[in-house]
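Note that one protein chain of the assembly has been removed; the remaining protein chains are unaltered in position.
== subunit A ==
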């Protein structure tokens, strides 16, 4: 029987509440030195890949820039091109959306990253229909929600054609491109959306999925669903790697790890953040309310949710009044409510040995092929994983002890 080994990536989000910037040793997350340090540590830990997130508009709260979370990130492909010069093996994956990019231009830039990195480029394909983000681009919110995966599929198909050296000449309403690329490439394709449309896109085109299903049972169900979808496209389970996003909290004892995980979660849900969370729903200034007191007694503003945080999924854009009524019945303080409705998910907590045992079970049963890890502490999370968890995984025979290949495709056992 083949021993399946874990593939690890690090997802550098660059925005959002995960990163605890309030810690005294927080590494300035937009400084190039922090990136260089991080990728070098990951390469020492034999990671498959370093991922950069994307968000094409700075998050806002009621019309002003959201001020409580880390913000600010580089252009992903530009940054990874620089990091390619600082590393030799690690894969470099850019999250790029198919709505606010020109297909030829993006295909060319990705092929160029693949070229300068010697075959280490990846593309994490995301879609959006967010018109608020579109206000930074030439055509605004041009793409209807229900057509976003149609555009994505046409876009990816076009990119693959171009990378293969073909001339394209397509004039549709979703994609209009004529030309051929002067530079070849074969970036690894990741897909991140968990909707049926996203899963189908993954089954059709992706080399790997960056899923949200880390619970063992959900991960197995997800793998089974993808296997069925893959068969419809004449593909096998082995041709698609499943890497859920996950967080890890390690401690020398189980108790220490659990306490640290609680502390991290509470740090991630500060009073001002809890208030800001509710302000999205109330769409009113709630700054006068005590985060440790009851929910605001005033009624929310009319109308649906303010999308300007750029974080609210489609299914949560409607029905806010019902949701608020539900929350009131829970009778929690503002902060406790927010902790309750945004539970810690996708987080593995324990000693390095415990987490390694758990991951070994996941990968031996093919529930997943690895994880894409989101750090909470910079540089602490990355160093902990590399220095403490990786040796335990190696001891269990589920992690490489050296890079055997040079390209990201080789690291990920992809054709």
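Here, contacts are C-beta pairs under 8 Å (C-beta built on N, C-alpha and C of every residue); 3 or more make two chains touch, one makes a residue touch a chain; residues count from 1.
Just so it is clear, contacts and distances are computed from a predicted model.
> Which protein name, taken from UniProt, belongs to the chain you can't see among "ATP-binding cassette domain-containing protein", "Acyl-CoA dehydrogenase", "Carbohydrate ABC transporter membrane protein 1, CUT1 family" or "Luciferase-like monooxygenase"?
The record names the chain that does not appear here as "Luciferase-like monooxygenase".
> Touch as defined at the start, partner being the missing chain; which of A:11, A:51 or A:100 qualifies?
A:100
> If I consider the whole complex, including the chain that's not displayed, which of A:73, A:229 or A:320 touches that chain?
A:73
> Of A:90, A:111, A:243 or A:261, which one is in contact with the hidden chain?
From the options A:90, A:111, A:243 or A:261, the contact with the absent chain belongs to A:111.
> So which bits of subunit A touch the chain we can't see?
Where subunit A meets the chain not shown: residues 21-22, 26, 30-32, 36, 55-58, 64-75, 77-79, 81-86, 100-102, 104-105, 108-109, 111-113, 115-116, 135-138, 171, 175-180, 182-183, 270-273.
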